[in-house]
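Missing here: one protein chain of the complex. Every other protein chain is in place.
Every chain is named by a letter (A, B, C and D) in the order it is written, and numbering of its residues begins at 1.
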Amino acid sequence: MTIRICHFPRLVTALVFAGLLVGTLVVGSAQAFERAGEKFILVFGGRQPVPLLDPSQKYDWSTRMMQQAMYDALVKYENDPPVIKPWLAESWDVSDDAKVWTFHLAKNAKFHNGDPVNAEAVRFSFERTLKINKGPAWMLSDFLKPEGVKVVDEHTVRFELSEPFAPFLSFLPWWYVMNPAQVMAHQEGDDMGQKWMTDNEAGSGPFKIKRWEQGVLYELEAVPDYWKGWPQKKPLAGVIYKLIREAASQKAALQKGEADIVEGLSPEDFDIVAKLPGIKVENHAGMTTFGIKFNVSQPPMDDINLRKAVAHAFDYEAFLKIYNGNAKLQTSPFPFATQGHIDVPNFPRRDMAKAKAYLAKSKYPNGGIELEYVYVQGLEEERKMGLVLIDNLKPLNIGIKMVPLTWPNMKARGSKMETSPNMLAIFATPVATDPDAVAFQYHKDSWGKYYGTHYYSNEEVWGLIEKARKSSSWDERAPIYAEIQKKITDDQPEIFGMLANRRWAMRDYVKGFKFSPVRFTGEVDLYSLEIGK
Amino acid sequence: MAEPAPLLEIRDYSLSISTFDGVLKVLDGINLSIAPGEAVGIVGETGCGKSITVKSVVGLVPSPPARVEAGSVRFDGRDITSADEATIRRIRGQEIAMIFQDPMTYLNPLFTVGRQLRDVIQAKDRLKPQSERRDKRSIQAKAVELLSQVHLPNPERQLDAYPHQLSGGMRQRVLIAMALAGAPKLLIADEPTTALDVTIQAQILDLVKDLVERLGMAVLVISHDLGVVAAICQRIVVMYAGTVVEDATTEALFENPKHPYTRGLLAAIPRLDGSADSLASIAGTIPNLIDPPRGCRFHPRCAEAGETCRQAKPPSLEGAPGHWVACHIYGGGVG
Amino acid sequence: MSAASHPPVSPWRQALAAWRLRHHSKLRTMRLYAFTFSRSLSSMIGLGLVLLFFFLVLAGPWIVPYPEDATGSVNLDIKLQPPSAEHWFGTDEVGNDIYTRVVLGTQVSFQIGLIVVSIAMILGIPLGIIAGLSGGWLREVIMRVTDVFLSVPGLVLSLAIVAVLGPGILNAIFALALVWWPGYVRLIESKALSLKSEPFVDAARAVGAGMPRIIFFHILPNCVSPIVVKGSMDMGLAILAAASLGFIGLGAQPPHPEWGAMISIGRNYLPDFWWYSTFPGIAIYLTVLGFNLLGDGLRDILDPKTRSR
Amino acid sequence: MSAALLEVRGLTRHFRVRDGFRQHRTAVAVDGIDLALRAGEAYGLVGESGSGKSTVARMILRLLSPTAGTMVFRGQDITALQGEALMRLRENIQIVFQDPHASLNPRKTIFFSVAEPLVIHRGLRGTALQNRVEEVLEIVGLSGNFLYRYPHELSGGQKQRVCIARAVALDPKLLVLDEPTSALDVSVQAQVLEFLRDLKARLDLTYLFISHDLSVVRHLCDRVGVMYLGRIVEEGAVAKVFSAPDHPYTQSLLSAVPLPQAKQPAGRIVLSGDVPSPMAVPSGCAFHPRCPRKIGAVCETERPSLDSRPQGRRVACHL
Partner (left out) sequence: MALFVIKRVALLGLMLIGLILIMFTISHVAPGDPAGVAAGPDATAEMIEVIRKEYGLDKPLPMQFWIYLGDVFQGDLGRSIRTTHDVTDDLLRYFPATFELVGVAMLIAIFFGVPLGMLAAVFRDKGADHAIRFVSVSSVALPMFWLGLLLQLFVSLKLGWLPLGGQIGLMTERPEPITHLLLVDSLLRGQFETFREAFAHVILPAIALSAPALAAIIRVNRAEMIEVLHQDFIVTARAHGISSFRIVAIYALRNAMIPTLAMIGLRFGWMLGGTVLVEGVFDWPGVGLYAVQSAVNSDFQPVMGATLLIGFSFMLANFAIDIAYGWLDPRLREAG
C-alpha cells in the first residue's frame, strides 16, 4: 500500500536538521595537540600496556620503562655498548671470590615522599623481591638469600652470596629500591603491599605517578628536585605513555604531533615515516636475538644432521629483507653487545648443497616429514619467518605446520621435554651484558624455560658454563666463553637468526635520546629526554 | 417520479486493479444512487465487488494498483470522480462516515478509545473554520456525548478503556460513535455485523436503524447476508462479479426477484422456518475477473442464458417502477 | 485412426509425461517462484554473487595466477607492491599475490559457513521440534538452555571459547557452531508451536496420525521455507563471524588465506599499503551481501505473508 | 428410543488462560453437558461464540481430553482410550473443521491429504491407494484431476469437499461437522449442505453438526441442542424447538436472526449486554443477567437442571 504523503518533507527536514546539528558539534573539534605550561610533556605512543607496576612482580619492556622512570636501582645501565654506572650506590667493593659485595650509597637520595633512601630500604627491597619470588627474583635467587643482605650502616649495605657469582653486578640494575614505609603501610594480609604496588609507586626515581588510567594512558610527572639532578637544561614536566595499539593510529598520532615518540611500527612504516618532515627515526643494533629453537631431545630433531640440514636450508637473507636491511645476522650464539662475543668460524648460512648433504646423512634422507613451527600469535615477524621456513624447506621435502600460540600456551608447550615443539620461534633479550646471561640459556638448569625449550644437552658445555660464572677474573673467563660459543654452534640446537635493530620514530625536536642495547625492545630511558623547542 | 436529488450517485463506474497475475476488471459499469435519508443495501457473494465499490468511491482504494476506468461519482451535487486527496478527505471526514466488519481490527489496539475518538473529532474539526473548532474540554464532552448516543454504558469510563477491554458489540458501538462524530449525511456500513454473534448483531442492527431514523442520514449497508440487509434497508442492490444485476425495493426484491442470480441466491438460503425443503444451488463458480466472461458476466452459470447473453452486456432496465434489472430476459433480447 | 500412424511413444517420454502430470502443480509453483524471483533485481544480484562465490570455491585453484601463494610461499623481493597487471590486488608483506589469496579465501569461508550452519541445523532443528511439540518441563529445559546461550552475544561467547581452545580454524568453527544452534531452536520451536495448533495438524491427528508422521509430514515440510531462508542468511553471517574471529587473531591461521586474518594483518600496513586490507574486506562484503540478498529474495517468494501484495 | 451411538455424561473442560501479566485463570469452556446421539440422526449443536460447542467436538474426537465426564461410543468408554484402541476409534469418528483452507496441509497435495487416513489405518499403497482415493473423491463429487493439486489451487467449496472426503475415507460411523459451511458463500453453502444431506443417506452416517447459524441447523438436522456458556439449555426435535422454543435464550436467539424477507416479524426480543466471559460464568442460571423473563432470586442462585419435557424435549430453566 502506498500512501500519498504530503507532509513527509517534514520528516526529511527533521533528519537533515539533525545531521546539521551533529555536524556543528564536530567541525573543528580535531584540534592540534598542545603542551601545557612553560615546560613540555612528552607523549610516548606505545602498544603494550603497563598492567602491573610492582618491580618485585613483573618486568617487560613497557613495565620496566615505567619502573626505570619511577625507581632507582643501585646501579644503572647506560650507553651503547652498555656500561654499568653508579646510581644509588656511589661505589662498591667485591671480595676476591666474588661472594661478598659491599655498596656505599649516595647520601642525598630520597624517596618521592621525602624519606631518605638508606641501607635498610635497599635491604627491604631485595628481601621483598626474593620473598615474593616473582619478576626478577630468578636472577639472583640461586645465590642470594634474604638473610644474605646485611645493613652495615645507614649508607652501606653488604650482600653475602651463597656461592661465587661473577655476573652479580650485571643483574643489579633491574632490582629497584622501594620505600619500605610506604609499601608496608599498604600491606593487605601478608602480601607485602603487592596489591597496592600494582598501580602505585614508592620509588625515588626522576618521575612519579600523575594519572594512571589502565588501558588508556599513564601520565608521569617529573620530580623537580630529583636527588641526582637533571642532566638537561630544560627537563620535561612529565611524560604521558599513551596506549596506541594500532600501527596506523601510531603513525597518525606521530604525524599530527599527538605523540612525540612511537615504537613498534612495522619495518615498512619506519622507512615511510623516516622520510616525513619533522620526524626522525632512531635506529640501533639491539641485543635481542631471534632464533628458532629445535627440541633436540626428541625425534626427529635429535638428529644433528637433520638440524644442520634445516639450518643450512634456511634463507638468512630473508631476515634482512623482512626488516628492510635493519637487522644483523648472528655470527655467534651470543649477541654482539655481549662481553666476550666472537665471530664463530663457519657459522651456518644458506647452502642448499650442504643442506642436502646433511639431509642425506640423516635418518630422513628423503625428507617426507612435517615439522611443527610454534610462534607467538600476533607477532608479525615470527609469522613471516614461518612462511619463509615453509618456502625454504620445500626443496628438502620437509613440511611445516605453523602453530600460533599465545605466549602462555607456548610456554606451557615448551616447559616439558615431551611436548616442546620441533621448532619454536623465540626473541630473547639477555637481561645483562655479562655473557653468563646468554650462556646459561644452554645450561641444564634452563630446561623448560622459554629460552630453554631446546633441551640442549652437552655435559662439556655445562661444565664450562659453571666454571666461567664462578670466576671473578675476566681474563680467565673470556677464552671459556669463546669455547662455549663454538661448541654450541657445532651442536646447532637452533637456527641462529639475527638481531633486529631497535627503532623508534620521533619528532625531530625530541632530544637527549640515549640508547642502550641491554634495554628491552621498546624501552626508552625517559630520564635524559628533553624537548628542544 | 419526483424523486429528491440523490445524495450519492455512481454512474457507469468501472475499476481495475493490476496484480501479479494480470489486470483484474473488478467493477464493470456500476450504477447506484442513494437519496438523502434512504437506507440502501448492497448484497452479493465474496468477490462481487460490493466492498470495493464504496471504498473506491470514498478514496480508500490505493491507486495504483487500482485505476478508475470510467464513470462518474457525484456526492451531494458535486462531482467527486477525480477529486484530489484533500477534497476526498474533507468529504470522508465530514459528510461520509464508514463502519467496518471486524470492530477489533478496525480500532488501533495501542490507543484508548477516548484518544481515538478525540482524534477523529479533532480531525473533523480541522475541516471547519478556526472559530468553530472545539477546545479540549468540549472535545471530551463531545466524545462522551457520542458514546452515549450509541448507548454505550458508562461512557466516561469507557473513554479510558483500550479496545481489547471491550466486547465485540461495544467496539462496534465505538466505531459507530466515531462515524457519527462529523454528523455525516451518509453512513456506509461495510459488513457491520458479520463478526458478531447473533444476539449482538440484533443489538447493532437495532442501533443503526434507530440512528438512521433519529438523525435522518442516509445509510448504505454492505453485506453478504440478505437477512441483515432486509432488516435495515428500504432498497437492495444485488451485485455479481463486478456488476449490478438487480436494484429494487426490499419488498419487490423478495416478493418478485427477477434476475436469475437473485433468484438463485434466494433459493440457496436455508430458512429458519424450514420452508425450504431443499436448497437450490447455482452451478459453477465465480468467474475469474482477469478474463471475465463476455456479455453478461453471469451467463456461464445461468440456466436461461441464450446467445445474446454470451455476446452483449445486458443494459439495466426498469422493469417495474424503481425495480431495475440487468438481464436480457427482461429486455426481451434472449435468443 | 490407427495406432501405426503415430510414431511409437518411448516409455521414457511416457514416464516423463506422467511425472509432469503428477508434479504439475509443483512445477507451476517452481515456475512462479522463478518468475517472481527473477523480477526482483536485488534477489538476482544476490543470486549472482552467491553463484560467483560458489564458482570461485570450485574453480579457484585453476583460475588464480599464483596458487602456491596460498600455501605459504615467500617472495620477499616483491613484498607490498601496489595493484598492477601481474598482481591485480597487489602483494602482501611476504610478496604473495593478494588476488590469489582473496580468491582462494572463498574455500576457507565456504567451509566455515557450511559446517557452522550444518551443525547448527543438525542440533537446532530436532531440539526445536522437540521443544515446540512436547511442552512441559522438556520444553522448559530446552528453551531455558537456549535462552542462556542467546543471552550472550555470539561473538563474545565464541571469543571466549576460542580463547580457551586456542586459535585456529577448527576451533573457530567449533565455537561458532556452538553459539549458532540456539537460533534454530528458537525458530523451529516457535514455528512448530504455531503449526501445532493449525487445523490441518488437528485434522491429521483426527485421522490417527502418530507423532513421527505429524513431525515428518506436517511440521517439517512447513518449516522448510524459514529454514532455507535462515540458512542462506546464516551462511553469510557465519562467514562474517568467522572473519571477525580471524580479525581478532583467533580464527584461521597462516598460511590459510582467510579474509578476516588478512585484514587483521593488513591493518598494520595502513594507510600506505591500503590494498592489503581493502580487497579481502570487499570480498567479505560481497559474499555476505550476496547471501543476504539471496535470503531476502527467498523469503519474498517462500513466505506467503510477504508474497501477497 | 434406539440405543445411543454416542453418549456423553457430565462432559466438562476447563482451560487455563494466560491473561496479560497475571497468571493463569480458569475458563470453563464446557460445563458438564449430557448428550446422546442416536445412530443415523443429524444432531445440531448451536450456540454463540464462546458457548463451548467446538470444544465438545474436539473432546469427542479425543483431540482434547475432558476435565471430567465420560463418553461412551457404541457401548465402549472412549474417555481415556490410548494407542491401538484410540486408532480404531478414529476410524469410526471423523471430523470436518470450519476453515477448509487451514485444515489442509498447504505443502501437500490433495492426494496426500485424502490418502493419509487410508495409509495410516488400512496400510494401502500403490494402485490400491490411488483407486480408493479416487473413489472417495468421486463420492464427494471431485473428479480425479484434483489429485495432484495443492490446496491453494482449489476454491473454498472444493477444499471443504476434500476435507469431507478425507473424513469419510474410512467409512466412519459418526461425522462431527464443526461449522463446515460458515466460511463459505451462500451459494456454495447450499451445495455443501445438500451434498451433506445426500451423503448421510448414502453412507449411513450419523452427524454431530456444530454451527452458530440457526437456519443451517434447521435445514440439515433432526434434533438440536442449544448451548449457552458451556451448558445445554434446550434440546429437542428441530422443528419443535424452532417453532416453539421453551427456553428464553432459545427464544431470543431465534428472534434475533434477521430474516431474508421483506417484512421482519414484529416483537423481536433484543437481548441487552454481552455474553459473559467463560472465565466469569454467572452463578445460578448462566443466562440470568440477560434473561428477559427472569423470575427471581432462584435464577441467580440455583443452577437449573436439564429436565425432560414432553415430546423428547429437555429444557434447563426455572420457568
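Keep in mind that, in the parts below, a residue touches a chain if its C-beta (ideal position, glycine included) is under 8 Å from a C-beta of that chain, and two chains touch if they have at least 3 such contacts.
It should be emphasised that the depicted structure is a prediction, and the values quoted were computed from it without experimental measurement.
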item	value
Per the touch definition above, residue among C:Gly90, C:Gly154 or C:Pro255 touching the missing chain	C:Gly154
Residue among A:Gln68, A:Ser204, A:Ser249 or A:Thr521 touching the omitted chain	A:Ser249
Touching residues on chain A - with respect to the absent chain	1-8, 10-12, 14-15, 18, 22, 25-27, 29-31, 33-36, 41, 43, 49, 51-52, 57-60, 133-135, 137-139, 141, 194-195, 198, 213-217, 240, 242-246, 248-249, 252-253, 258, 377-378, 406-409, 411-412, 415, 448-450
Those residues of chain B which, in the complete complex, touch the missing chain	58, 60, 89-90, 92-94, 97-98, 100, 102, 105-112, 119-120, 123-124, 126-127, 162, 164, 175, 178-179, 181-182
Interface with the undisplayed chain - residues on chain C	42, 144-145, 147-149, 151-157, 159-166, 236, 240, 243-244, 247-250, 260, 263, 267, 270-271, 274, 277, 281, 284-289, 292-293, 296, 306
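Methods note: only the chains that are shown with their structure count from here on.
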item	value
Result of counting contacting C-beta pairs for B-D and A-C, higher pair	B-D
Centroid spacing, where centroids are CA-atom means, of chain B and chain C in whole angstrom	51
Cα-centroid distance, chain B relative to chain D, in whole angstrom	32
Chain D: positions in contact with at least two other chains	none
Partner chain D, residues of chain C touching it in the complex	21-25, 29, 198-200, 202-210, 213, 217-218, 221-222, 224
Residues of chain D that touch chain B when the two form their complex	48-49, 155, 157, 185-191, 193-194, 197, 212, 214-216, 218-220, 238-239, 242-243, 252-262, 264, 268, 270-272, 274-275
Parts of chain A lying in touch with chain C, wherever the complex brings them together	246-248, 251, 266, 268-269, 272, 318, 321-322, 377-378, 380, 383-384, 386-388, 390-392, 400, 402-406, 409
